[in-house]
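Every protein chain but one is kept in place in this view of the complex.
The block that comes next holds subunit A.
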Amino acid sequence: MKILVVCGNGLGSSFIMELNVKKALTELGKTAEVTHTDLASAKAEKADIYIGAGDIVEQLDERKGKIVSIVNMMSISEIRSKLEPLF
């Protein structure tokens, strides 16, 4: 399972969210490969799950993988509840 955290520049918000996705996975007792990148690179990279702010991930083609849109990127519980059904 590969999870790609996506933001506009791949520097700030996606890094913070990568930390939070890893915390959410730990809480769920799940393991996955988690990395972060910018939107342009994400379009060319294959992953099982693409996760990020709605404004960003909605620009991805949903045929590529599952797309998870997060409102509060600091909320581990939101991330956890949206990832849980996908495992």
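As a working rule, a residue touches a chain if its C-beta (ideal position, glycine included) is under 8 Å from a C-beta of that chain, and two chains touch if they have at least 3 such contacts; residues count from 1.
Everything below uses one rule, namely that contacts and distances are computed from a predicted model.
One subunit of the complex is not drawn; among "Dihydrolipoyl dehydrogenase", "Putative transcriptional regulator", "ATP phosphoribosyltransferase" or "Ascorbate-specific PTS system EIIA component", its UniProt record names it "Ascorbate-specific PTS system EIIA component".
Among A:V21, A:A53, A:V68 or A:L83, the one in contact with the hidden chain is A:A53. Along subunit A, the points of touch with the absent chain fall at residues 7-13, 15-17, 19-20, 39, 52-56, 59, 72-76.
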